[in-house]
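If you scroll down you'll find the structure; I have some questions about it.
One protein chain is absent from this view; the other protein chains keep their places.
A, B and C are the chain letters, set down in written order, and residue numbers restart from 1 in every chain.
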Amino acid sequence: MRRTPADWREDIYRVIFEADTPSGRLFDVVLLWSVLISVALVMLDSVASIHAVYGAWLYRAEWVLTVLFMVEYLARLVSAPRPWRYARSFFGVVDLLAIVPTYLSLFFAGSQMLLVVRALRLLRVFRVLKLGRYVREAAVLQQALRASRPKIAVFLYTVLTMVAIIGTLMYVIEGPERGFTSIPTGVYWAIVTLTTVGYGDISPVTPVGRILASMAMILGYGIIAVPTGIVTVEMARARDSGAVSTRTCHTCTGEGHDLDARHCKFCGAELPPLEPF
Amino acid sequence: MRRTPADWREDIYRVIFEADTPSGRLFDVVLLWSVLISVALVMLDSVASIHAVYGAWLYRAEWVLTVLFMVEYLARLVSAPRPWRYARSFFGVVDLLAIVPTYLSLFFAGSQMLLVVRALRLLRVFRVLKLGRYVREAAVLQQALRASRPKIAVFLYTVLTMVAIIGTLMYVIEGPERGFTSIPTGVYWAIVTLTTVGYGDISPVTPVGRILASMAMILGYGIIAVPTGIVTVEMARARDSGAVSTRTCHTCTGEGHDLDARHCKFCGAELPPLEPF
Amino acid sequence: MRRTPADWREDIYRVIFEADTPSGRLFDVVLLWSVLISVALVMLDSVASIHAVYGAWLYRAEWVLTVLFMVEYLARLVSAPRPWRYARSFFGVVDLLAIVPTYLSLFFAGSQMLLVVRALRLLRVFRVLKLGRYVREAAVLQQALRASRPKIAVFLYTVLTMVAIIGTLMYVIEGPERGFTSIPTGVYWAIVTLTTVGYGDISPVTPVGRILASMAMILGYGIIAVPTGIVTVEMARARDSGAVSTRTCHTCTGEGHDLDARHCKFCGAELPPLEPF
Partner (left out) sequence: MRRTPADWREDIYRVIFEADTPSGRLFDVVLLWSVLISVALVMLDSVASIHAVYGAWLYRAEWVLTVLFMVEYLARLVSAPRPWRYARSFFGVVDLLAIVPTYLSLFFAGSQMLLVVRALRLLRVFRVLKLGRYVREAAVLQQALRASRPKIAVFLYTVLTMVAIIGTLMYVIEGPERGFTSIPTGVYWAIVTLTTVGYGDISPVTPVGRILASMAMILGYGIIAVPTGIVTVEMARARDSGAVSTRTCHTCTGEGHDLDARHCKFCGAELPPLEPF
């Protein structure tokens, strides 16, 4: 039986896009390692002393990896059922950006730094891990974070308003001669302080400035409790609703019953007994 | 049918104070954007290099926006059912403070910095968001924070006492010649350390000072758990009391039914309808 | 009816030691304010520029307050049912330490700094607040922290071992010429890093040192989750056990029944119905 081009395309698709066959999994592992190595090479090449000695070797290795990634990109384009849709997807764009900078560097010096965008390809690792127990964990995390979003937005918004006001006050109090050269600088300082990063490149000197700074610090130290509380509660919820959704009512197919429920909360029919899990 | 002045006033009131009509919503969105732009202009004007080149333009834009905000303020005063009550409310004062500094800057140089107070007007954004799902989220957050207040007060009080004692000890141990010029400076340092901000503008040098500092750091690192725990527990509570209604099954008096439950999960009887809350 | 000395003593006792009569409460409030003022005076006196101008006034104010505190201390001694027991109690010692340094300063210059110990007297504030809703909150906090202690001890112990090893490694890697002058200095640096304080007075320079430092930072960033988790869980527990203990079995007087329990978990008798709360 002869294999048609369509068969070939499906075989390539299986290997490249799916991760549930041995060869597909092998492909993903090899891909991850070459991405890791390629990112490491770009990083090392930026170190002046390493560049001076191994620059030529790193340059060649970069080209070899770029050609390999280009072949992979073309194979993806060819085998994808809807090539154009793939090309515009998040990973399609990232895959392209992982190749382009090397060519650009022929014309613009330094543009190969952009190769670090390849690090984003590492996010594919989750697909590889998908086969294991990581799916459920990632799902719980995602559900919790999605549910937290509106509350986090309200929180972030309040923080940004506070930071704008504190930053301006500090600019007025401390003034340009003590490092607070402009309001944006003051806002930058306020963010550095409120997030408890505290570089110390700019720090208050006047008594009034230090009192305001102290209040900002205690505020920042305290309000970290808010996003933490939000995410924790949502995570507990996501996990509970995961433990809960295993039982389905045989009468109305309703889901989401508590573990101690004996009757369906939607139609009142008796629920099947809870299986050990 | 002719429109009376009272009709006009009510129309203006609808647009300016309410956000549930298309024109009211549009007004709020336009207002938010002009506040954002006006805050950005004040910030940019404080950057010396930008002020040198675009100072004149920024000055004019500021006046345009100030006039617009003044018109809005007057419209609010005119259309409010009780103008005096509005004028003394939080947003009434903020709305006034958003106009005054520009006029003041005619007499006192630099007072236009105070325009940053306009950032507070951004808090109106919550009113705009009110129409969406943000109401419930904000309510849960508020309820949790209100319930946490007494415990947070006890916590803050303990922290301030600790900071006063640690700061004085460091002043005695390290002394003025190593940056700890006074007890207030020592307290400032203690706050910087306990909140894990750590600027490094003042840092202990003597062995005893470093041992005390290490203890303060570990303390600060550990006690962040307390407000976080408080807020998390209250947030879980606020959410539960929201998600689990106070409905009781009229047949078996079972409690703890989900908001989407129609039948008692203990005996299967129909539940009373959910009241709006 | 003539008042005996014993009556007088009891009156004084009521005012000074108790806080549930109007005069007792007034006494506590006045005491708190004078402690606050006295602490503020000591702090201000340590500022060189203030001392130069107002030093004499502050000196007199200090003596006035010291005499007042001494009168109060003697009144406490006289009115306490067991004077010796009071004198050895925590607050008895603190009350004494709040007077002594002023007298000491007649002989030893600078010893009046120790007056800051007066800040500890502020902890009496909790007794004043006791009358309000703060009792229950403080009790919940205390119960949670007491229950967390063994787990926190295990955690602290592990952190100290890690800090000792990381600090020594950094001393070996970076060496004295880069600020890591000894192993204790290295341990100090490790604590500064692990607690995310990060002064920057000492920071790694070599590549290996920076890699180790990065690992220490991520570790410190992550393990903050452990004490937070511990305290949060215990706090949820302390609060729940508060919500639970309201119902008592009428047969065996057992307490601690869940909200959804219908029978006593100790003797099996039917529980009284749950009252609305």
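Structural remarks
By definition in this document, contacts are C-beta pairs under 8 Å (C-beta built on N, C-alpha and C of every residue); 3 or more make two chains touch, one makes a residue touch a chain.
The structure displayed is predicted, hence computed values, not measured ones.
The chain not shown here is touched by just one of A:Leu120, A:Leu219 or A:Ala269, and that residue is A:Leu120.
Checked against the full complex, the one of C:Val39, C:Ile99 or C:Ile230 touching the unshown chain is C:Ile230. Residue-wise, the contact with the chain that is not shown comes from C:Pro150, picked out of C:Gly55, C:Pro83 or C:Pro150. Residues 196-200, 228, 232 of chain B touch the missing chain (whole complex, contact as defined above). Think of the hidden chain as still there; on chain C it touches residues 150-151, 153-155, 157, 161, 164-165, 168, 171-172, 176, 181-184, 187, 193, 196-200, 203, 207, 210, 213-214, 217-218, 220-222, 224-226, 228-230, 232-233, 236-237, 256-258, 260-270. Although one chain is hidden here, its contacts on chain A can still be listed: residues 39, 42-44, 46-48, 110, 113-114, 116-117, 119-120, 122-123, 125-126, 129, 133-134, 137-138, 140-141, 144-145, 152, 156, 159, 184-185, 187-188, 191-192, 194-201, 220, 224, 227-228, 230-232, 234-236, 239, 259-260, 273.
In this section, only the chains that are shown with their structure count from here on.
Closest to the middle of the protein, by Cα centroid, lies chain B.
Rounded to whole angstrom, the centroid-to-centroid distance between chain B and chain C, based on C-alpha atoms, equals 29 Å. Inter-chain centre distance (chain A to chain C, centres taken as mean C-alpha positions): 41 Å. For chain B, residues that reach two or more other chains under the stated contact definition are 184, 187, 196-200, 220, 224, 228, 230, 232, 236, 256.
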